[in-house]
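What you see is part of a larger complex, with each chain still in position.
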Amino acid sequence: MNTFGTLFRLTTFGESHGPALGSVIDGCPAGVPLTRDMLQAALDRRRPGQSALVTARNEPDTVEILSGVFEDKTLGTPIAAIVRNTNQRSQDYNQLATVDRPGHADAVWRERYKHRDHRGGGRTSGRETLCRVIGGTIAEAYLARDLPSLSTVAYVSQVGELVASVPAPGLTRAMVDAHATRCPDAAVRDEMSRRILAAKEAGDSLGGAIDVRVEGLPVGLGEPIFGKLKALIAQALGSIGAVTGVVWGPPDLLQRIGQPGTQFHAVKDAYGGIQGGLANGEPMQVRAFFKPPATLADHAKGGRHDPCIMPRAVPVLEAMVSLVIADLVQQLNARPHSA
Amino acid sequence: MNTFGTLFRLTTFGESHGPALGSVIDGCPAGVPLTRDMLQAALDRRRPGQSALVTARNEPDTVEILSGVFEDKTLGTPIAAIVRNTNQRSQDYNQLATVDRPGHADAVWRERYKHRDHRGGGRTSGRETLCRVIGGTIAEAYLARDLPSLSTVAYVSQVGELVASVPAPGLTRAMVDAHATRCPDAAVRDEMSRRILAAKEAGDSLGGAIDVRVEGLPVGLGEPIFGKLKALIAQALGSIGAVTGVVWGPPDLLQRIGQPGTQFHAVKDAYGGIQGGLANGEPMQVRAFFKPPATLADHAKGGRHDPCIMPRAVPVLEAMVSLVIADLVQQLNARPHSA
């Protein structure tokens, strides 16, 4: 379905070549400072055309708030915001009306839905992730009011075969955004850039990984059994099209998974900030693996696809994690326990 | 929360040292053949004491059906089934009333809930997974009626550093159950056994991985955006306590994640049976990574904990995947599309 969350809920809509995409956030309390500029700044971090590393499509992605905000504060009512599709160039896609794009989900979608918009990906386009960024930004505005010391930062940790090494404390989004790769490891990021550009030139593509690090979570955040923090994070990140794996724990977790328990548990942070499904007060660390994008040679050459989706996906992962946290914080508020 | 699913829903309850654990399945249609023996056989695959590889606790885990079944067929009403806790030995745990077990979630749970049952893990005990097996078995009974060619088989694919190689087609549960490790790879499984026994002897533990392979999924299964097949599978498996990572795709996916797209997508099955979030008609393949269990030396020596949880977790993963499929099949039924 197109809604995420139980109490702090994001509903999204829109096809890549329809009139508009949009988000409705239900469950944000009243009195949270929120402006159009905050949403626009977040969308600008995700949009195409930011650097040579990503697609040259130049969509301005201008956001408009339709409801839920008055005098720059939330009203406690649903917040709706939309982005109109301006750069549709649907004539590029006319040829696609009768052919499915190899490597894409077109055939599967057609078999299921019978009737589809053949112009681009429609609802399966990565363009839907802008709706997640809108929702996540509102979640962050809310969390900034109620958990001011919370910090959620994602960064590119692997491109192709190149793996970054990023020391834990004090990472900021500004440090991540300082390089077009969104990898904060100065030792590898320039080489990452070169490989992405080479792939672009060759009509090829690269995958890798993004890490998300969250500091300042309330101890006990998460719901037992099926609503465990790690289960909801897995669903949240697993719902992103290109993600093909999610691992909770320190960056070297998969290297150490074969160790006996006495060694495995000997290091601090063995749990990645989660025990028994609940936040344990340590920084939470999660890694999402990304497949290299499927490529359509002629289109890729036209420069309209991303050779490496990850630099633009960083704010999308932050958004999804923030949505999970906002929802769980409200669950925690809902039921004060006593001894 | 303690409910999983939207249409085919499992609600579970019970603490490891309370009177009983149980499951309520809501949304199973009427007329599905279901007997107590079917549930008992499934629980017997999960219970302790099956072999030297797992904990020696000898809980018979006898199941009783309380509702929803009449003359060996479901009624379309909620199916409730319980297992009473008989081997509570709570005196073993009296000493735990005041100390938290290192490596366990006791301290986090206490901070959140204030009041807790100090006898063993309570609700965080792995014993809750028997409720999932009950639910999953009912899901499988339902799917057997409506999708008779569906096959869901999980198997141990890694123990410590040892990685199995399992050719895809034709794997059955009987083949998996034929060895105490539940690894079907004859080349490594005896060595896996030896290492588990050595860990047990040393008061140590081992993690690794379990793979789940599903054949016969309807093309298009899954819901767009947040209800993608892979997102729900991630939540389902990520909700299991010891799981620390979930990867969709062929067994060698993480070895190949660094390849350029032209290579990565060149092999058949590069998608692990999922495209655009929906089943594409190919076998679905998923891997869950398991941390080695936290050990309590003295307890482990007493033989009351599992040195390697994975052989017993195999039916739990099958159950969770079956629950996801049953729910999504009903979503697919709910809305016939037209051209």
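Order of writing sets the chain letters: A and B. Residues in each chain are counted from 1.
What we mean here is this: a contact is a pair of C-beta atoms (placed from the backbone, for glycine too) under 8 Å apart; a residue touches a chain by one contact, two chains touch by 3 or more.
Everything numeric here is computed off the predicted structure, so don't read it as measured data.
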Message: Assuming the complex is a homo-oligomer with 2 chains given explicitly, what is its full copy count?
response: 4
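Keep this in mind: only the chains that are shown with their structure count from here on.
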Field: Between chain A and its twin chain B, rotation from the CA superposition, multiple of 5 degrees
entry: 180
Field: Cα-centroid distance, chain A relative to chain B, in whole angstrom
entry: 28
Query: Residues of chain A touching chain B in their complex?
result: 1-4, 6, 12, 103-105, 107-109, 111-115, 123-124, 128, 158, 160-162, 199, 202, 204-209, 219-220, 223-228, 230-239, 241, 243-249, 253-254, 257-262, 264-265, 270, 272, 275-281, 289-295, 332, 337-339
